[in-house]
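Removed: one protein chain of the complex. Kept in place: all other protein chains.
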């Protein structure tokens, strides 16, 4: 129950989520972002119409498209925007993956949602100046589809030379890069946990189960809570 | 011991608070907001008089009524302001209800007050631009009554075509909508807890008790602490 | 090991700190604030001299005295500034006292310091516009003595008709008011804890000891940590 296809793809490649779930998860994530954008559009319809003068555009001082999807700064080259999204999403994965790695002093379950929220907030605050800091294909494509269907027209996809594919594809690559870096630079260097069952078995679960199997049904609640991914 | 009639109404409809408590709770919540607003008025009396030139008004550049109650932006239609309050309060309930749902990996008791504080802060920061983000009938009606009795006159109720009923009624509807959405989309899909008593009975209480009965007397302290609702 | 004479006085009156400690604690709190202000003065000496042009004053656009002690706004009457400090400090005590009240679902020991920090931050952010939000006689008198001895002269005490006594005395009154309100409106209404020793004796200590006796030596560490009071 993640909210970010880049995270889901990374978890699939790590064997933590079965590959068959990747497509339905991602579609639902985009659908959720589309519906939430539609609600934002309805709640702020009056304000958007007041600010834009009723003319919904992608360019100009009164543009309103960037309320929803992300767009690059004028000075930004294509390669820089790709790098921006790869780095941002790689940092996201580098911060998420240690949180429940039993070998790497995992955070308490109850603290994982606020920690992830602070990580996403921090990356968003630090790395949005180049091209909006999507680091999440669903968070970008869903609102972009909303603007396509709500009056901004096809320009939301064609503008900046069809730039829309960058926040859609680069985070997927960035998530894989970040996950690979975590494996190569950190996880593989951590000492193995003792194989005999620990005394307090509730707090230190066997590592293999967490990393190799899909979540058991009774962990569904935990997944829902950590949906801020 | 909630502070928000919309939350109390939602809890009544969920069977967590007896209906007979709804009216006295709500009246006390409005009374508390009135008294607190009166204290704010006294502490900042000099500053308010200095800023307003002694002329307490609802409109204009030197208006001071919106220090206390909420008022709509000029561009806002009635339906948008209703939707704004319904969505804001529904989001509040959607964030509060999982926190102590034993089936949904509840937060530790000690973390619930700060989490609720951050939720209210976040909704207030995100959704106040349309019409002040009341999402709480007591937080709006109490201060409005204070301004009525402290020199702003009946205009605080008659302005914007008697708009005052929106932050009074729409949050009640929004709380019900949010609670219903939590039930339909989340709670009903959670697997049942095992019926046999768990080993550590103190941390995983039987769900039925929490959702069906009013709080036991010895939990009163917990209620007082979570009064940030 | 509190940092605020108003808190220490309140704790003395509640029987939690022996009265004989009140004067030495308060003197040390003022001394600590004086020394810390001196360090601030040294670290920012160049910036203060650059901004003030070398003329250390209490009034005017280039005044620098309010970097250290608090001063009232021009529009503020004496009674309003007293009320401001009484209300602010009463709110501080109303927020502190429940935190370790065993009858009132106390916060975990490890969370008390950050909670108190957020409370002080919140009161400081909300209530500093009238007269600087001292709510702590030591935090105000110590820096004021520093400015007296570091070149601002006696005006730091004589200005605004000898206003300096307000942030020195009103917080003491406010702390007592807040503590009394907590007793009358909350503590006296809480049900008694069971008198038989609880099963997990480490987490629920007997109430009487905490409220009636001075802290035992082995709790000194806890005191040092909660020194943000």
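Order as written gives the chain letters A, B and C; numbering starts at 1 within each chain.
In this text, contacts are C-beta pairs under 8 Å (C-beta built on N, C-alpha and C of every residue); 3 or more make two chains touch, one makes a residue touch a chain.
Because the structure is predicted, anything quoted here is derived from the model rather than measured.
Q: Among the chains in view, which touch the chain not shown?
A: A, C
Q: Which of these touches the unseen chain: A:36, A:49 or A:83?
A: The one listed residue touching the chain not shown is A:83.
Q: Of the residues in subunit A, which ones touch the absent chain?
A: Spelled out for subunit A, the touching residues are 73, 75-77, 80, 83-84, 87, 98, 101, 103-105, 107-108, 111, 115, 118, 127, 129-130, 186, 190-191, 200.
Q: On subunit C, what residues meet the omitted chain?
A: 39, 42-47, 49-50, 109-110, 114, 217-218, 220-222, 224-225
Methods note: only the chains that are shown with their structure count from here on.
Q: Relative to subunit A, which chain has the most distant C-alpha mean position?
A: The most distant chain relative to subunit A turns out to be C.
Q: Upon optimal superposition of subunit A on subunit B over Cα atoms, what rotation angle is obtained, reported to the nearest 5 degrees?
A: So the angle, rounded to a multiple of 5, is 90 degrees.
Q: Quick check: how many Å separate the C-alpha centres of subunit A and subunit C?
A: Averaging C-alpha atoms per chain gives centres 43 Å apart.
Q: Any idea how many Å lie between the Cα centroids of subunit B and subunit C?
A: Subunit B and subunit C have C-alpha centres separated by 30 Å.
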